[in-house]
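Missing here is one protein chain; the remaining ones are kept as they sit in the complex.
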Amino acid sequence: MKEPLLKDYSTPGRTGYSLPEIEVPEVDPGENLPGWALRDEAPGLPEVSEVDVVRHFTSLSELNYGVDSGIYPLGSCTMKYNPKVNEDIARIPGLTMLHPYQPERHVQGSLSLLYELKQYLAEISGMDEVSLQPASGAHGEYVGLQIILNYLEDNGEGDRNKVIVPDSAHGTNPATATMCGMEVVEIESNDRGMIDLDELEEAADEDVAALMLTNPNTLGIFEKDIREIAEIVHEAGGLLYYDGANMNAVMGYARPGDMNFDVIHYNLHKTFSTPHGGGGPGSGPVAVKEELKPYIPAPVLSKEDDEYYWDSDRPKSLGKVHAFNGNYAVMLKAYAYIRGQGAGGLKRVSENAVLNANYLKQQLIDEFDLPFAADSFHEFVISGRKQKKEHGVTTQNIAKRLLDYNQYAPTIYFPLVVEEAMMTEPTETENKESLDNFADIMKTIAREAEEDPEMVKNAPHEAPVGHLDEAEAARNPDLCWG
Amino acid sequence: MKEPLLKDYSTPGRTGYSLPEIEVPEVDPGENLPGWALRDEAPGLPEVSEVDVVRHFTSLSELNYGVDSGIYPLGSCTMKYNPKVNEDIARIPGLTMLHPYQPERHVQGSLSLLYELKQYLAEISGMDEVSLQPASGAHGEYVGLQIILNYLEDNGEGDRNKVIVPDSAHGTNPATATMCGMEVVEIESNDRGMIDLDELEEAADEDVAALMLTNPNTLGIFEKDIREIAEIVHEAGGLLYYDGANMNAVMGYARPGDMNFDVIHYNLHKTFSTPHGGGGPGSGPVAVKEELKPYIPAPVLSKEDDEYYWDSDRPKSLGKVHAFNGNYAVMLKAYAYIRGQGAGGLKRVSENAVLNANYLKQQLIDEFDLPFAADSFHEFVISGRKQKKEHGVTTQNIAKRLLDYNQYAPTIYFPLVVEEAMMTEPTETENKESLDNFADIMKTIAREAEEDPEMVKNAPHEAPVGHLDEAEAARNPDLCWG
Amino acid sequence: MSNISYISNTDREREEMLSAIGAEDVEELFSAIPEEVMLDRPFEIPEGMSEMELVELAQEKAERNLSLGEIDSYLGAGSYDHYLPAIIDHLVLRQEFYTSYTPYQAELSQGTLQTIYEYQSMICELTGMGISNASLLDGGSAVGEAVLMAARFTRSDKVVLSSTVHPAYRRVARTYGYPQDIDFNEIEMHEEEPVVKVDEIIDAVDAETAAVVVQYPNFFGAIEDIEKLNDALEDSDTQLIVVANPIALGMLTPPGELGADIAVGEAQPLGNVVNYGGPYLGYLAIRDDRRLLRKMPGRLSGRTTDDEGNEGFVMTMQTREQHIRRERATSNICTNENLNVVMAAIYMGAMGKQGLQDVADHCYQKTRYLKDQLAELEGVEIVNGDNHFHEFWMKTDKSAAEIEKGMIERGILPGVDLSQFGEVEGLLVNVTEKKYKEDLDNYVSTLEVVLQ
Partner (left out) sequence: MSNISYISNTDREREEMLSAIGAEDVEELFSAIPEEVMLDRPFEIPEGMSEMELVELAQEKAERNLSLGEIDSYLGAGSYDHYLPAIIDHLVLRQEFYTSYTPYQAELSQGTLQTIYEYQSMICELTGMGISNASLLDGGSAVGEAVLMAARFTRSDKVVLSSTVHPAYRRVARTYGYPQDIDFNEIEMHEEEPVVKVDEIIDAVDAETAAVVVQYPNFFGAIEDIEKLNDALEDSDTQLIVVANPIALGMLTPPGELGADIAVGEAQPLGNVVNYGGPYLGYLAIRDDRRLLRKMPGRLSGRTTDDEGNEGFVMTMQTREQHIRRERATSNICTNENLNVVMAAIYMGAMGKQGLQDVADHCYQKTRYLKDQLAELEGVEIVNGDNHFHEFWMKTDKSAAEIEKGMIERGILPGVDLSQFGEVEGLLVNVTEKKYKEDLDNYVSTLEVVLQ
């Protein structure tokens, strides 16, 4: 099962590429460039044939598990089916063979597509302007928070240095705040898994720049008091940032703009099904309310008399966060997804995502603890604390045991507010049989935890590798074959 | 590991397709067509979603072994690496979105390509004209033999009713002769694995229409006496047919035309690396000598003043064997392969195929019997008779045991002239490490046959399924889920 | 510079291998070839090139074509441009499907074998037949094989053939029948309607008749009176061979319910691109009869169990096949069209019960709409009247060649010029689900202009 390293296929002199003749007269680069600048030795890349490369990466792929392999119920990650047609569209040469510095009049087709995408993203979120430049969700957070900070500074509020983050937030939220030079103030969730208004009131002082929030939150619970929350923060002079990781829950039902958020980022690779690619590329467009428009990254895609162009004349812009125009090909797929689904289809997506999550939760709550009883949206959090306490079987063990049944595991140990958390998001593209099957396996594992806890603790048993020594990996990092 | 049937995913009302609006006014077909002609009931196809279909066929693919999975040493099958670029070329819409009845002036690009392909195939085989119409090797044989029979008939020799086939021939040779209404005369190989000239002399009487031969033959041995063989048959008034299955052995070294063969078929999916697709599509072009030109299938791709056209005015043609123009997309891949390799590259292909076969044979002859000591070309035949006799381990057992090591097995029990035959063809795209690895595994199995014959007899142990009951399958055929 | 090469071994490895063999050089390995047949010059074939140049060369060829993406085409006549769901190519490009061999080692070929089994099953569902094989080379050769099969089964050599069967299929059938001395009796069309004279077929059938061959819908898109034909044949040994378009079977009563003994045809419309005529796949399905099955050509995948009782699939009934039975095989077929089978299986699965009906409905309704509009034009005669599925025969006052010329100039390929088959005049017009109303209206107004 194990696949050697590519370099292990290497043999001196073997090649796997082809190139035309150079044709032009050749000169010794040493005649024109300083000697120190020319390599003494060839780069130590593998010497392999095309067949070697194809077999190697084919074998490696077989060690992976994709959405086409089965359910992928990672909470907050929205691992839904990735339409094949979107990949075809993102490979049309007339759309991909474009250089970022081509004259705008040569790329009007793509610019019109991106402009429409901006409009859809504004409409879906209830915001007024969109920047497509951020290349991932965290990048979007970074841009969004900088927009807020630039706005505050421009309005004489540059001294505000606190960002409030609930304890259930994604790690990117506090990390982003730090990158933006802010101090992070974490507030505890209340016993219903929501923001405690009193805590918030207390935290929201004259130093607060922003509150970062996901709604529904990472427990899959809708913050009902969202308008009050917004009022508290706004009254304190801060702004509201919406982490769009959970947009798949509420499309067509509720919009962050209507909840009085000021800035939101999307994860196109989550909600709009551009695949995750084993960890990117994603795309994290940021949408803002009217008064924040001047601060978004430059250039801004604009339209005048049916001509689309990049407007660089943005004196208040925070600048650039990407050398070019963001993750364009990911946007093509998101556009295709949105146009294929349409207004009604997007709403059905959220309805089915929420229905699937609630149904699956229902199947699991007899065996696993449910820390918060509130209505779930597109994901829910159960806890393995009973299994841990009674049988010493941790959530980590349960996750690994799931792999033996060829099911991917939920997100575990997150959110941090739940002990032995299993954050589970089936998405709308799973069907009832698939959910029933997953639930049956979870129940089986619960039974195994009672009857044969050691076996579960030693899982996985069927995966391509056994339990890997992460501590050793960190102690003696082996990060390069050289 | 096992994957359910697609129909097992079916749920009433589930769909996985999309279509535009019909737009035009709809009428009840019953108004225009007889009632008996309209379905009462919908066809019992599965009711599944796109996700279901994608996961199902992805899972099924995982139960297969392809050339990109590893060595595929099936003798006479030429399982070489299938270049990815050829697949891209065979998917260029300007080449694939052509209808067979489009005006010739709209398809000059493709016709010029096919015409060039004909020229290359004529040159490689040393023949004078080529028909691209046959859709597989056996189809090519059928066409080739009919060309011979039509020629003979046209020359007053229509009573000839015998086709001579050596006992080492592919099964398609006698089967084709029968389909052509011929009587099959099988002649025995001599002790050097070649045609016995005396036997041939005897068989080649006034009834002989043709001799069908592969050279090198299915033992991987070159029929050195080929010119004498041709003379004997020609003197008897018969013609020589060359089965091109083994062309990968001799490109650039020897041509059937120069050996005085009159007709040859190619297997483009073997020699020219258009993939086998799990059993097709192939393509079996037929090349003939000058005097046989009038008889090839119509229409014939022709050229006049730089214009390419299909010449249907072929009064002596045997007719059509395919509704359209044969397996065009397979030809695209063969063309790409030939142009990519070029004259020198094709010769190198054969050189390396022959070198690999000889090297692998050398590694195996200590453990396995070598029935014929003659020089091997691109394939060789070893025998498991020693293992069978001494340990009761058959060649079938050895083949199944190979699967446990994730190696595909050689062609077994063929050619029929060798007891417990293993006909092995590594092809030029394997490398020394891969051959050494295969040889090591074969040696290990030979050792296992000695030390633990029962284990080998019960192989495979690691495959997705165990040994399947073929007898039961034939006794009670279950050919349809209905 | 480096040309394409898929050879892994280096010069040094070649030296090592030669030395292991005990050969001086690679030429020595070819020394068994007698001098007089040794090629003493390089091939007259251009030298190789890089992948980049190769792709450019292919693109240049493509640019010299005018593809269906560049002109509005109404060509059909056995090759149909249906919409192909995107998933097909993604799945079929899994190397495990397209780079594998014929599933001789069943244990490592369960993917191919199960897919074939599912294809066979779905072909049976669609045709109403009991047993389908794993494909033949194309629709034309499948008709040829069906005729030979019927002759073998009945031990007779007379075949009655409707002249409304695709001319190319008839020609292929004659080629296949010729060496077996099959005697074809071709029955004419009605003069007014593009259907065969069924009574003449019935009259032509006698005890020596191996088979009757009709097409459904026929070459001109019309429905033959198969019900009547079957009633007449029911008690005879004559095999009723129905050549049916599988897309039409989304709407039409399947041949199995109409009494066909053998249903056969071109399955390209199920998920396969037009590809200038190939590779396509012939399907062949028979009624559930063990005796007939033994005469069937081509591969079969059967469901069975392994030694632990798990289900699995194998190639079965191989004793009919050439690699076992040699000169006594039912056919010489070896390689068939497996990858096309995979595509057809994915297509049937993806479209499913509702989708296949929906495609058929699109085809029918849009064809009817176009035909009705055209019928109103002066100088146009729709020979089919109302009898059609997704194709009809149109006669015009001007010659088909003139019409074609005028329409092409205006961006439309109006249909297949029937004169090329040497039997009748006019255009055969096909409409699939890919046409929009706008296209059809444009066809009508363009033809009006061209007719003037």
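Just so it is clear, A, B and C label the chains in written order, and each chain counts residues from 1 on its own.
Going forward, a contact is a pair of C-beta atoms (placed from the backbone, for glycine too) under 8 Å apart; a residue touches a chain by one contact, two chains touch by 3 or more.
Just so it is clear, the structure is predicted and the values come from calculations on it, not from any experiment.
**Student:** Would you indicate which residue among A:M127, A:V263, A:A399 or A:A421 is in contact with the undisplayed chain?
**Tutor:** Per the contact definition at the top, the residue touching the missing chain is A:A399.
**Student:** Just checking the interface: what residues of chain B touch the absent partner chain?
**Tutor:** Within chain B, the residues touching the omitted chain are 11-15, 17-22, 48-52, 54, 58, 83-85, 87-88.
**Student:** Just the residue numbers, please: which parts of chain C touch the chain that's not shown?
**Tutor:** Against the left-out chain, chain C lists 2, 51-52, 55, 83, 85-86, 90, 93-95, 355, 358, 434.
Just so we're on the same page, only the chains that are shown with their structure count from here on.
**Student:** Just give me the whole-number Å value for how far the CA centre of chain B lies from that of chain C.
**Tutor:** 19
**Student:** Could you tell me the distance, in whole angstrom, between the mean C-alpha positions of chain A and chain B?
**Tutor:** Result: the chain centres lie 48 Å from each other.
**Student:** Mind pulling the residue numbers of chain A that touch at least two other chains?
**Tutor:** Touching at least two other chains: 11, 14, 18, 49-52, 54, 58, 83-84.
**Student:** Which residues belonging to chain C are in contact with no fewer than two other chains?
**Tutor:** 3-9, 13, 49, 51, 85, 87, 89-90, 95 - these are the residues of chain C that touch more than one other chain.
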